[in-house]
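A single protein chain has been omitted; all remaining protein chains appear in their positions.
Just so it is clear, A, B and C label the chains in written order, and each chain counts residues from 1 on its own.
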Amino acid sequence: MYEHDVVVVGAGGAGLRAAIAAQEAGADVAMVSKLHPVRSHTGAAEGGINAALRDADSWEDHAYDTMKGSDYLGDAPAVEALCRESPEEVIRLEHWGMPFSREDDGRVSQRPFGGLSFPRTTYAGAETGHQMLHTMYEQVVKRGITVYDEWHVMDLAVTDEDDPAERTCHGVVGYDIQSGEVSGFRANNGVILATGGMGQVFDHTTNAVANTGDGVAMAYRAGVPMEDMEFIQFHPTTLPSTGVLISEGVRGEGGILYNEDGERFLFERGYANNDGELASRDVVSRAELTEVNEGRGIEDEYVHLDMRHLGEERILDRLENILHLAEDFEGADGLTEPMPVKPGQHYAMGGIETNEHGETAIGGLYAAGECACASVHGANRLGGNALPELIVFGKRAGRHAAGEELGEAKIETGRSGDWQPADYEFGIEVGETGRPDTAAADGGAVAADAESVVGAAADRAQERVEELLSRDGRNHAEIRSKVQETMTANVNVFREEGRLEKTLADLRETREAYKDIAVSDPSRTFNTDLIHTIETRNILDVAEALTMGALAREEFRGAHWRKEHQERRGCARAWHLAPRPLP
Amino acid sequence: MAERYSSFQKGGRMWLLQRVTAVFLLVVLAFHFFLLHFVHHADEVSFLASRGRMESLSYYSLMITFLVTATFHGVNGVYNALINQGLTGTKRTVIKWTLVAASVVLIVQGIRTANAWAGIGLY
Amino acid sequence: MSQSYNRGLIEDFGRWREFEAGMWAWIFHKFTGWVLIGYLFTHIAVLSTGIPAAGATEAAVSAGNDVYTQTIVSLEGLLLVRVLEVGLLAVAVFHMLNGTRLLLTDLGIGLGAQDKSFYASLILTGAITVASVPTFIAGAF
Partner (left out) sequence: MSTQIPKQTEESTETDAKTEPASKGDERRAEKRRRAAERREQRQEEAAEKAADDESTVELKVFRYDPQIEGKQEPRFDTFHVPFTKGMTVLDALMYARDTYDSSLTFRHSCRQAVCGSDAMFVNGGQKLACKTQIAELDEPVRVEPLPHAEGRKDLVVDMEHFYDQMEAVEPYFQTNEFPDGELEEQRQDRENREKIKMSTRCIWCGACMSSCNIAAGDNEYLGPAAINKAYRFAMDDREGEEIKQKRLEIIEQEHGVWRCQTQFSCTEVCPKDIPLTEHIQELKREAVKNNLKFW
């Protein structure tokens, strides 16, 4: 068993920032990550980081924009923290050497972004996330922070009081991908989940293959409330075969979307008579899918994004990178043919409920980054607001976990009263997540000491690994793609009650099927078959929570479209979705 | 980490010397080839002719420098190539001194030959 | 733990079909450099016959009857030696031209055209070699 003051799960932007903050606050900190830190998906972010740096700008304006973008579902204390602290965090990155793009006077450049009242998106070329990730990893190297890379965290080690709010998290259980060793990681002060997005719940996403929502699922099983899971952002122009993002810049420059009949459908079919291609993401995504659903999609799958009419010179000048993307990842030549695009899952606004210090309802358990929901994005995220979230809340969680005093949190977590998913009666019994594998072995051991909680959790995980490796059964790929299919068909951009319910039923069935899952590769080294099998359960848990949220939210708000409920409800506050009560 | 760059080799001096000698050789080797194959033909070589050339001090010193630089350049090149293939430890020390010895022999022998032509007593 | 699997040399040169210009240049330069230093040693060895020759009588020297002149003349009389000399020229010319290319590379000049300059070195080497054949072979028959 390994022991540290603070254990950070995940080494993307949020995890790295949390680890650095905890270390600066004097804690002995370790990061446990299934990927080497520089492989984290933060590296894929391109656009930029919003921060009110200029005299003419103010954090209040940024907060206002964010609130408006969130469709007024953001939590004010969290939004305030984000916008107030983003400038100092961005400058800190600059002091750590992050190579931002520069103005003539040598200051960092900023650019306009959708939904912002001031051009405050600070960027580093078209690879902001890459630069940010690497800059922070460099600081981790400098500080000599321990990194357990290629360790897959399987579950949390949490005490098992009946009321989740009384539970305490004492650590995690990790599986060393290289050696096959299962080991507990005891955290004396706190565990910080920073496991990133959950895009793999859908079959078409801009997210990485590793973004399987592990942290969310682990917290869910441990009894932490999930918040706003139903709010998923879909991006209208992603490449069909890989999900690689084609920037809005193409449409900004005058790129046109066509359906199979060669119609400029946004106008000709009346989806957006004023803005056409430049309408907001949700509108364009829905329009594209409607075309495909009504049989006017190309190969029944995608539409065409055409920029040929802009002329070779202009394309090479402004959009050369797009040519490379289309060519490298789709084998399409944007100069001579239209590029295929379709909507893809892009970002999860919701996640593990936290307050503005990153604390969850369970003692000693924190979350930050895309897997968390301190609730700054509400029903829709503004472009460029995710990266500042990583550094601001990563830092806060790190400090708090290391024992630094940050004052009383204004946001409450785990409001017991709100725990049922509003007043919604699910027409169907949802599947059973079961207890977390890793809860202390004996139900009664409320006062169990940390050591035995983590030890017992590790033993269970070990047992599970042995069982998966030794038995015969189904393969994860089949189950994973079933989940992805049903989610993409029914909980995508369009959501209808009947189909959401059907999805819950499908998921339940899949959960049954998962019970006889097995790993066919018996190897103890780099057994990705095993890792994918473990991840598949996380995908299942996340998919279920997401679908329940989508059913429970009976309104059309932000990114969440409901066929039967085309109105926005009056109430401003989000309700929170309850996790499955433990049996 | 730190131990990775503990053994500094002074400023890539050898690297630079390799380039400097290359520049020198470029000129002299061209001259050498030209003189001995195009101006004087290979089948016309004789001790007498060589002696005639070598008796000029400038030609003599040019040839000695040529010899020394070429030896350095060639042997250092070989040594570098071996290091690049991962030559280390005692093997490396042995080879290094063997090469140095070979170079000394080569240069000494070359000078003796030149001296013989130039009529300098030392050979 | 796990034993390693090293594909070694087979990997390095078994994929020669995939080598790009820079790699070929490196191999050729290496090869020619080694040939040249090897030749330098032989060259000095042969020339060393000049040492005993210096002890020969003035008459013998004038008549070309000294060891040195004899050795050289007999060597140059062999067609094989002449052919080898042409080879040596090719080797030297390539090493010089590519050496120049490398020196420029060190100065940061023409890195973008490194493949073209390599091909140019090759072609020039060929041209110069072919052009010198008559001179080199002259008198061999």
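Just so we're on the same page, a contact is a pair of C-beta atoms (placed from the backbone, for glycine too) under 8 Å apart; a residue touches a chain by one contact, two chains touch by 3 or more.
Here the structure is a predicted model, which means the values were calculated and not measured.
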Chains still shown that are in contact with the chain withheld from the display: A, B, C
Which listed residue, A:Pro338, A:Gly351, A:Gly369 or A:Gly383, touches the chain dropped from view? A:Gly383
Filtering A:Ser117, A:Asn273, A:Ser470 or A:Ser523 for touch with the omitted chain leaves A:Ser523
From A:Ala208, A:Met229, A:Ile256 or A:Ala348, the answer for touching the chain not displayed is A:Ala208
May I ask which residue of A:Ala187, A:Val201 or A:Ile322 touches the chain that does not appear here? A:Ile322
With the missing chain put back, which residues of chain A would touch it? List them for me. 35-36, 38-41, 43-47, 53, 87-88, 91, 94-97, 99-109, 111-114, 119, 121, 124-127, 129-131, 134-135, 138-139, 141-142, 178, 208-210, 235, 239-249, 252-253, 317-325, 327-333, 340, 346, 382-384, 475-477, 481, 519-529, 532
List every residue of chain B that touches the chain not included in the displayed model. 1, 4-16, 83-86
For review purposes, identify every residue of chain C that touches the missing chain, sorted by number. 1-7, 11-12, 15, 17-18, 20-23, 25-26, 102, 105-108, 111-112, 114-115
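As a convention for this text, only the chains that are shown with their structure count from here on.
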Counting only Cα atoms for the centres, state how far chain A is from chain C in Å. 63
The distance between the C-alpha centres of chain B and chain C, rounded to whole Å, is 15
Would you pick out the residues of chain B that each touch at least 2 other chains? none
Going through chain A residue by residue, note those that touch at least 2 other chains and give them in order. none
Which residues, counting only chain B, touch chain C once they are in their complex? 19, 22-23, 25-26, 29-30, 33, 37-38, 41-48, 50-51, 67, 70-71, 74-75, 77-78, 81, 102, 106, 109-110, 112-113, 116-117, 119, 123
Can you tell me which positions in chain C touch chain B when the two form their complex? 30, 33-34, 36-37, 40-41, 44-45, 47-48, 50-51, 53-54, 56, 61-62, 64, 66, 68-69, 72-73, 76-77, 82, 85, 89, 92, 96, 99-100, 102-103, 106, 132, 135-136, 138-140
